[in-house]
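See below for the structure under consideration.
Just one protein chain is left out here, and the rest sit where they should.
== chain A ==
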Amino acid sequence: MVKEEQETANRPDNTAFTQQRLPAWQPMLSAGIVIPGFVLIGLAFIGIGVALFVTTRSIQVLELDYSGVEQSSPCFKCSDTSTKNCVCNMNFNLDKLFEGPVFFYYGLSNYFQNFRRYGVSKDLDQLSGNLDNFENPTDDCVPFQYDANKKPIVPCGAVANSIFNDTFKLYQIIGGTKKPVPLDGKGIAWWTDYNIKNRNPSVTPLKNAFNGTVQPSNWPKPAYELDPTDPANNGFINQDFLVWMRRAALPNFRKLYRRIAEEDYAQGLPAGNYSLEIAYNYPVLSFDGRKKVVLSNVSWMGGKNEFLGIAYLVIGSLCVVMSVVMLIVYAKFKFPDEE
């Protein structure tokens, strides 16, 4: 092939491309560039690191493990799976203002939401409101596809079935009386999940769409009655449902439950005594899991995370130290190849 081209074209083209003479930038990393570069990067990193560190230090976090493993725990009585509708109270004390907005998370440990089979066990068409898939859920949902009576489960699959169903109420104890702290459940899921990705079937009332289907076995109530207070928070666009359906990356995770940013608590939780009333439904001890509640406020960088700040500080200092070492080496020996 090449031969024929050669013979017809005869003389090779004398272009920069064919002669491999394209103008080129030939960077050389020399000490003159690297040392100042390292200093600059190091300083910038230290700056960012300090900012991160200070910020993350200012974030307040309160964690309450309520799995009820220890006998001393108020929830110990509920840890026995045989007790139904068990409610336990955990009291805690804030000695200074917990700055708002406060975010209310629940956390699970040793819980593998990232199991592969678990992860695919859902029917996206169903969740986007396709009525065909109400009758015939995808095979991925097995064994949560049909119930014992061959009725389709909606929403089907392991993920939906295992939705976190503990509920919480928070009270501030003022002079012995319990003042409920309003918990805001709006906007805890991704905007796109709520508005675009998941859709309820366009049937009114929503209940009718679910005719001939059954709710997942673990659910106390069907999907269309998840939130009796807000009709726009039912079915597949229920915020708690959406939060649960977005699978966690690691076996120890937390998920957003509510926000506290209303009424008297817009500035945060004032110092004082609080009581957390927990409807304990979700079994975790069978697989040695733990449950906890996390109250936290967030900054521009998200929740409390010391890793990032420390990493920046370490790397930044490392850069500076290395540039100093290089400078010494450079001054003493002169790099052999340096002009």
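Rule of thumb we're sticking to: a residue touches a chain if its C-beta (ideal position, glycine included) is under 8 Å from a C-beta of that chain, and two chains touch if they have at least 3 such contacts; residues count from 1.
Keep in mind that, in the parts below, contacts and distances are computed from a predicted model.
> When one chain of this assembly is omitted, its UniProt record names it as which of these: "Phospholipid-transporting ATPase", "pantothenate kinase", "ETHYLENE RECEPTOR" or "Defective in cullin neddylation protein"?
Looking only at the record, the undisplayed chain corresponds to "Phospholipid-transporting ATPase".
> Which residue from A:Arg11, A:Lys84 or A:Lys150 sits in contact with the chain not drawn here?
A:Arg11
> Of A:Val39, A:Val142 or A:Ala279, which residue touches the hidden chain?
A:Val142
> Write down which of A:Ile46, A:Ala189, A:Leu276 or A:Val320 is the residue touching the left-out chain.
A:Ala189
> Going by the contact rule already stated, which one of A:Lys77, A:Lys207 or A:Lys304 would touch the omitted chain in the full complex?
Checking each option in A:Lys77, A:Lys207 or A:Lys304, the one touching the absent chain turns out to be A:Lys304.
> Residues on chain A that touch the omitted chain in the whole complex?
2-3, 5-7, 10-14, 18-20, 22-31, 34, 41, 45, 48, 52, 101, 103, 105, 111-121, 124-125, 128, 138, 140, 142-144, 158, 161-162, 187-190, 192-193, 196-197, 243, 246-256, 259, 283, 286-288, 296, 298-305, 307-308, 311-312, 315, 318-319, 322, 326, 335-337, 339
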